[in-house]
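The complex appears here without one of its protein chains, the remainder shown in place.
Moving on, here comes chain A:
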Amino acid sequence: MSTPVLETENLVKVYGKGATRFDALKGLTFEIHEGESVAIVGKSGSGKSTLMHLLALLDEPTSGVVALGGEPVTALKPKKVSQLRNDTFGFVFQQFFLNPNQTVLENITLPLKIAGVGKSERNRRGMEVLEQLDMADKAKNKATNLSGGQKQRACIARALVNNPTVLFADEPTGNLDTATSEIVEDILFGLHRDQGITLVVVTHDEDLAAKCQRRLMMQDGEIVTEEHGATGVHA
């Protein structure tokens, strides 16, 4: 088997101290391989969001190791970690987090801007991604004028614009109606299938989880069961 793109070893996250101590993660060890689609499933408070934050290098574990491409990242400097996030990850958020004052194109090219890519190159790659997601005609629109589905597509475009290895999606369909949800899911799994992108989905939606190749069921900071094989339509 290839080197796992992400792996954890005895991952522990504790919030607070003494009486208010809360063990969010109680020693998780697992691997995510390149090209996999993984769902982290659990109720709220199960630790799934904490786990995603640790995997996405947005937070540091209390103890344990997160390794990216076989290399532990715990020891890296914050600046290097920021750069790794920018290079390797794409993020799709439930609340979209689009800047309402900026155009769609400006919004989706933000990761490239942060990476220090020149403006013309940014716009070229931004338009490419927008075309891929059938959003090219909305490029000059202000983000605030989009519908929910369009916003999430813009959000996916932003996540894809830096050609990430891993795409993190935090409740990507949480704010969408059923029909729109399906479109967004199609896009995400299409990317996974056609471009071999590694997909990590955090959700409490069983239907969405079912479409992933692997599901990590979380409860009280532990992975209680692990299921393999997609049961959804996109097997």
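The working rule: contacts are C-beta pairs under 8 Å (C-beta built on N, C-alpha and C of every residue); 3 or more make two chains touch, one makes a residue touch a chain; residues count from 1.
The rule is short, and it goes like this: contacts and distances are computed from a predicted model.
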item	value
Record-based protein name (UniProt) of the chain missing from this complex, from "SusD family protein", "Hsp20/alpha crystallin family protein", "Putative ABC transport system permease protein" or "Succinate dehydrogenase hydrophobic membrane anchor subunit"	"Putative ABC transport system permease protein"
Touching residue (missing chain; options A:V41, A:L110, A:V129 or A:L216)	A:L110
Full-complex contact with the absent chain, from A:N10, A:T29, A:T74 or A:N99	A:N99
Of A:E9, A:D59, A:E182 or A:E227, the one touching the omitted chain in the full complex	A:D59
Residues from chain A at the interface with the omitted partner, ascending	53, 56, 58-59, 78-79, 82-87, 91, 93, 95, 97, 99, 101, 110-111, 113-116, 118-119
